[in-house]
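Removed from the display is one protein chain of the complex; every other protein chain stays in position.
Moving on to chain A:
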């Protein structure tokens, strides 16, 4: 009966999730298909291939996109595989974290699981149902990726290579999803589980970066490293795919063992008793937000500081023309080479700024959107009946989000600068870091402002806010490699910042961004204070 109930639950979950699944799949498959379709135009001839291979082999690109593998003659498909693999792996993992948490811990903490478990459903069935849904998503993803790659007609692609690319990503995603199911057994809060999962993903990305730069062989020991070692369109190593699936299976067994050991709704990390009375600082909406977000904000700050340090620690490999291009370095002469090295690092920083700015937006946006998400959960109803005006709730959320965005970005650059001072004999100047912060704070504020507008005017559509940093990241991070037109890169506020710190920031643009942010905050606030609250 076990398996029939599992299947029944899976169908029930799928009915719940199918729209979201389609949205995620469309995003990932669409991105892959669009990129693959464009690649013949971008890197169709041998001249453009030779030049992009040089770029991709530079340490900076290795750090970001993964190590370039394979041997010449290179085809368009090789470029595609090397450029997109790690990146797509990240996206697939994010999707799997989303669905794994949703169907395990979130369902449990909502109390839905209690209803299900009261029927003749075993302790393990809901977990297996979640794993099965992840598998269905993964297989669909693999199939769709394969079809879209086949249809792209890239030069040099093979059916076997396309198969490997598609299903290695699918397998990786499924294995990561089952890992999340294990993590879901430990904490009773879905937010903590999501946080832990992203921590694992982040660490595995960072470790891969460091090993790719310093000791490529060791990358084999990181989950994202397996994706790099497949050599699609060349050797077509299917070995790592089986390893991934095996690890997924082990994770699943572990999760099953763990779920059998614990109480419904409980985690292995038990909550302890807290304060009987509130601290004297807990006085208003702002201190409440601080109380609610201090741990996650600190985690973001430390996380981005470490990310910054990790990127900064490879500055010496990036700004080393003697190593990466010895012939050129010989011709240029010493002084010119050290200037060129500096420029290479600055370019690397300019690219990193997009990562940092969009990442710093995430915790800031989360706080801002709480105005409506906590409201919808009914948590604010008690507060709105007290003698605290609505504008204080709004202003508190706005200021807290601005503070978090600012501090997290500063934290990332402090990390970058710390490593800069440690690893470089001639470190990058301090003012370059300061300018980078000054240039990238306004687009973060503008994104928050536009989101506040949605919070006030269209509370039910506030999730659209997430598209701004998401699209900003994709359009700018990959925009150059995909040769996106300028207007397409300028659809988000981040796209208006011109390669700072390589170039000077344009003060006028920054001021306009700040003005837009200010106006949007104002209108959003007025709307928020003059509309119905979204209690149900």
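As a convention for this text, a residue touches a chain if its C-beta (ideal position, glycine included) is under 8 Å from a C-beta of that chain, and two chains touch if they have at least 3 such contacts; residues count from 1.
Here is the rule we go by: contacts and distances are computed from a predicted model.
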Discussion item. Tell me the UniProt protein name of the chain this structure doesn't show, selecting from "ABC transporter", "Bicarbonate transport ATP-binding protein CmpD", "NADH-quinone oxidoreductase subunit C" or "ABC transmembrane type-1 domain-containing protein".
Written reply: "ABC transporter"
Worksheet item: Which one, A:379, A:430 or A:498, makes contact with the chain that was left out?
Response: A:379
Worksheet item: In the complete assembly, which of A:26, A:115, A:199 or A:282 touches the absent chain?
Response: A:282
Fill in: Identified contact with the non-displayed chain, of A:243, A:292, A:306 or A:482
A:292
Discussion item. Even though one chain is hidden, which residues of chain A still touch it in the full complex?
Written reply: 188-189, 271, 273-279, 282-284, 288, 291-292, 374, 377-379, 381-390, 530-533, 535
